[in-house]
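Rather than the whole complex, this shows some of its chains in their spots.
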Amino acid sequence: DKLDDIIASGTLRCAVVLDFPPMGSRDASNNPQGFDVDYCNDLAKALGVTAEVVETTFPERIPALVSGQVDVAVASTSDTLERAKTVGFSIPYYAFENAVVANDKVDISNWEGMKGKTVGATAGTYEAIWLEGKVKEWGEGEFRPYQNQADVFLALSQGQLDATVSTVEVAEANVKSGNFPGIKIVDRPPMVPDYVALITLREEQGLINYMNLFINQQVRTGRYAELYKKWVGEGEPAKLTVDGVYR
Amino acid sequence: MFDTALTAKDLWFLAQGAGMTILVTAISVFFGTVLGIIFGVIRYQIGPYWAAPLTFVLDIFRSIPLLIQLVLAYAFLGTVLRLGLSGLTVACIVLTLYTSAYCAEIVRGGIEAVPLTLRRAARSLGMTWGQDMRSIVMPLATRVALPSWIGLALGVMKDSALVYVVQVVELLKSTQILITRLQEPLLLLTICGAFYFIISFPVARFGGYLEKRWSND
Amino acid sequence: MFNYRFQWGQAWAKLPQMLDGALVTMKIAILSMVIGILIAVVLTLFRRSNSRVLAGFATVWVEIARNTPALFQIYMAHFGLAGLGVHLSPFNSLLLGITFNNAGYLAENFRGALKAIPDTQSRAGRSLGMSDLQAFRYIVLPQMIRIAYPTITNQMVWAVLMTSLGVTVGMNSDLYGVTQDLNALTFRTFELFAIAAVIFYIIVKIIQLGARLFARRLFRY
Amino acid sequence: MIEIENVRKSFGPLEVLKGINLTVQNGEVLTVIGGSGSGKSTLLTCINGLEPIDSGSIRVDGVEVHAKTTDLNKLRQKIGIVFQQWNAFPHLTVKENVMLAPRKVLKQSKAEAEEMAVKQLTHVGLGDKLDVYPGRLSGGQQQRMAIARALAMSPSYMLFDEVTSALDPQLVGEVLDTLRMLASEGMTMICVTHEMKFAREVSDRVAFFHKGVMAEIAPPAELFGSPKDPELQKFLAATH
């Protein structure tokens, strides 16, 4: 099966989204870096193979996986039931809290202020699906999905969007970087934390099993906290368990 | 306005993207032209009735957005057939077929523009079909077809900007990557547009010149 | 190797949404063509005029439209213009990008068509007392449109295909945008895009057929 | 009245009109003959202002054609011109061809313009071709249509530039008959032609052009009977 194939081939090919700091981005030499990149490297090391990072966009993660371009996706993939019909999820390896980020010039003080405004998010993400649902529910305002996180923040900074919902990590990183002047974090939307998992082909139970154990080991050994500190900053990394239910 | 975080390294990164654009274009135009010539000759030779299936298939490539062709091919070759093809390979395959569909039309038009009487004259001299094709039809059809072919090649270069969907980092994609990091969309986009323009414009002008020159005699 | 299970049912269920998207796609294509043709006529007049400024403006437009990718033009219409303080909705950005492209390509074709109309035609109009513009409007233009008609049809097809690029500027109501949205939810990439492809194909065929029928009514001479 | 005074005109280095003086009275039929390239067509297009002139003056009904202030479009309404090449507008039917200028330039109503078109087309013998596209007409019919088109603007003057030279011999007659009819109706006309017989029969005066100079002008009997200019003698000898 796939697990054997990976070990035999000596390389692990991971799909990573590289415009999603701090999870994935590029350094000054335009080489991949970030939490997900390190996570992929760790997984490869555990398997005793070398890692190969393949950049994908959010909408393209799953096609890349299903088409055999990559072995797994370490790409902040939210574990929705709809998607689980197509691909196989591991247990969560990270959980995002989301934040509402708004343009300075717009009068928004909490998440409900987004009602009736022009809002957007990265096409194909958890937050996009949530936000689009909200806009439909409100029945006013406009939702725009952009192809990548950078375009969303560019549009927000240019004033083309009034507000967006993104993960707290991304929001803070972008506000801090100063790359996008004129944006501010205003609120936490009432979203269930966005548990994200590693994915591979649906039928690769062996590999999924391996990844589950790997994630467990990452937390147990403290590597999870270490990576959190390296990429996200001080504070407690999000809990990966849900009360009252077995995975 | 020239106060920018753009470094020589980034320019090199852009240049690599440009190199990818040119590579994809070169491969696709080369094989697309070869296929296009074959398809065009077949279509001309066996007549519209028998060529209908071929015409239909080629027409599909001209009636569906390239973006969808790429996504579908990627999904079909990978997801359905499970061929472990790289994005670059898929991009080249799709663009090659795409090119050949347009090229076949150009070739057929070129052949049709060669007067039948000339071809009869050649056959009357005892030349075979192949000799007629090589010595008479090809040189004459080329004159008619070359300007359109140049237009096609440039079109393919511009359309190759879409292969980002199959994870090929070409010029426009590498520009977007830099925009993500440097947040200077206007400057970077201008550089990117200028690059396309610098390659395309002189070649397009040259095509126009050829057209003018050859239509005069 | 071939163990993929097609799930057409799931994708079929989305057909109504996709057909709504197709309507938006048609709307953009038609609008961009109507406006594009008008602008192309104006650019053609500019290029014929003695004013270097106007001629230069038209030439720059035509050359940029023809020598850069359409994707680039659409991206510029959204993010580039916004950098200058002009905010366009995804719909308008896409419309502007495609219209810009249409106008450039059509203007170039109109120029070629113009060459095929003998000078004596507009001279004849002038000598009947028509102004330069009247002679162009009533005598040259109709003949020019007829000569350029096949290219206009082609460009219309292009306009339809170009709407698929709208996703880069946040467009999600056109056929491609709708398909991509649905794909994000279900990941039935192959099935969804195959249906989109068929719809695009049908739209293109309808345009080509319609153009042929329309031409028969339009050009009886 | 058309008054031409010392008109000079060059195309680049080539002087095509070298000081032409000529007056055409109302009701007069003037025929212009001369070798190819002698400047005949150029003179006609200068009269209705399609070509600018370098010096001299042209006055039509006292209006200076080449003055800056002259509204050429208005002036041209009274000067009909028909060219050697058939200039039918191919996208309009015969009737629409004739109606176009009256409607757009004179702002006539559709009914008015149509009435005029039918009248003029019947006049030139095309009453049965009203709704045909020009592509279906013979060259002679196209020329007659062009004449009707010019007449529909009710011009005071008609200029004809070798209207029969691009026609097959058997079609020349029908067009010349139309010109004869116009002449007999008292229209003021300048006809450039190679048809000597026509010139002789119809003209009040005939002018001979040679290399941009009007070498001789006289009533036809005199000009054809006893040509004085040696070039004219050569020309007549060659064309007989």
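Should a chain be cited, it is by its letter among A, B, C and D, assigned in written order, with residues numbered from 1 in that chain.
We take it that a contact is a pair of C-beta atoms (placed from the backbone, for glycine too) under 8 Å apart; a residue touches a chain by one contact, two chains touch by 3 or more.
On a predicted model such as this, the values are computed, not experimentally measured, just so you know.
Recorded composition of the complete complex stands at A x1, B x1, C x1, D x2, labels matching the chains displayed.
Operating definition for what follows: only the chains that are shown with their structure count from here on.
Taken together, subunit B and subunit D share the touching chains C. Taking the mean of all protein Cα atoms as the centre, the chain whose own Cα mean lies nearest is C. Averaged C-alpha coordinates give centres for subunit A and subunit D that are 82 Å from one another. Work out the mean CA point of subunit C and of subunit D, and you get 46 Å between them. A straight line joining the Cα centres of subunit A and subunit B is 37 Å long.
Residue positions of subunit C touching 2 or more other chains: 79, 83, 189. For subunit A, residues that reach two or more other chains under the stated contact definition are 63, 66, 154.
Chain pairs that touch, as defined above: A-B, A-C, B-C, C-D. Listed in rising order, the residues of subunit A touching subunit B in the complex are 18-19, 25-26, 28-30, 54-56, 60, 63-64, 66-69, 148-150, 154, 157, 179-180. Subunit C makes touch with subunit D in their complex at residues 118, 120-121, 123-131, 134, 138-139, 142-143, 146, 219-221.
Put simply, subunit C touches subunit B in their complex at residues 1-4, 6, 63-64, 66-72, 75-76, 79-80, 83-84, 157, 161-165, 176, 189-190, 193-194, 196-197, 200-201, 204-205.
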